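Have a look at the structure that comes next, please.
Note that one protein chain of the assembly has been removed; the remaining protein chains are unaltered in position.
Coming up: subunit A.
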Amino acid sequence: MKNWIKAAALGAALLSQPVLAEERELLNTSYDIARELFADYNEHFKAHWQAKTGETVAIKQSHAGSSKQAQAILQGLRADVVTFNQVTDIDILHERGNLIPAEWSERLPNASSPYYSTMAFLVREGNPKNIQNWDDLIRDDVALVMPNPKTSGNGRYTYLAALGYAQKVFGGDQEKIDQFLAKLLRQVKVFDTGGRGATTTFVERGIGDVLLTFESEILNLADSHKGAYQAVTPKVSFLAEFPVTWLESNNERNGTTDLAKAYLEELYSEESQRLLAGYNYRVHNDVVKAETADRFPEVELLPIQAITGSWQKAMDEHFASGGKLDQLQRR
């Protein structure tokens, strides 16, 4: 009993120590499935920052769907940096809240996207339905699981990847492109609201023949469920960027201007890029690229500009209420 009290007193004393040191805090607001990735990166960055400046910092992370996160920031969440999986969710911070300049994506290399991924397929072991490319997905005997493009950036990316493929195959034949997309959407058995939900439906519930989601998620699943699933990367797919930026007005108020910028810039260092590649994201650093080449098959990656011209156009013409997606799903 007495030991217990001693231990508690000691614990309290230890806990109260670092608080006195007035640690600076950085809040990273991020997308849903990046929790482990950034928990890992934060440790790396804290060590890096301490080695460089001698300062100990605390980094807090917040994770939810990135559209939800953008809403929270617009409604007053004082985040220091955002690390999202959708360009549009950062754009809205400029359009609605004027929290960042319009040309935010030019502030860091590679359009402020330190890592990227693409859309790929997860199939059951042995690939029983012989899925190789997008045109295999519209066969009548193939059931698909993907997140809802209406509620999930992940789903929108898959839609755009399929659109990019159809444009390549059918050229300017709009009718054939529409038919292809409508058929693909009809083959979807479950539209989950988010990426993780779709993974659960496919893996835990055993629904569908193909799961369509980020390559990073698919490689993770193929690793963790060896012998049950395998990854298939199509020949053509979408360049899914993972944009990051700092929010200067919040940085000024929180006194984190230098820290926020350094936190994001460090994502481009060789060591960090190796860490990111460890989570099955594709990276830009040439050394790391060469090291991990066997894991990431050659794909023709179409950027948004090649498919719809711009994100604005993609949202207005395809995903807005009454847009192409709504028309294709109408029956």
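Basically, a residue touches a chain if its C-beta (ideal position, glycine included) is under 8 Å from a C-beta of that chain, and two chains touch if they have at least 3 such contacts; residues count from 1.
By definition in this document, contacts and distances are computed from a predicted model.
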Choosing from "Cytochrome C oxidase subunit IV family protein", "Electron transfer flavoprotein subunit beta", "ABC transporter ATP-binding protein" or "Sulfate transport system permease protein CysT", the absent chain's UniProt record names it "Sulfate transport system permease protein CysT"
Which candidate, A:G76, A:P128, A:G172 or A:G206, sits in contact with the chain we can't see?
A:G206
Just name the one of A:A64, A:L77, A:I92 or A:V169 that touches the chain not displayed here.
A:I92
On subunit A, residues whose C-beta touches the chain left out of the figure
65, 67, 70-71, 92, 96, 148, 150-151, 188-193, 197, 200-201, 204-207, 319-322, 326, 329-331
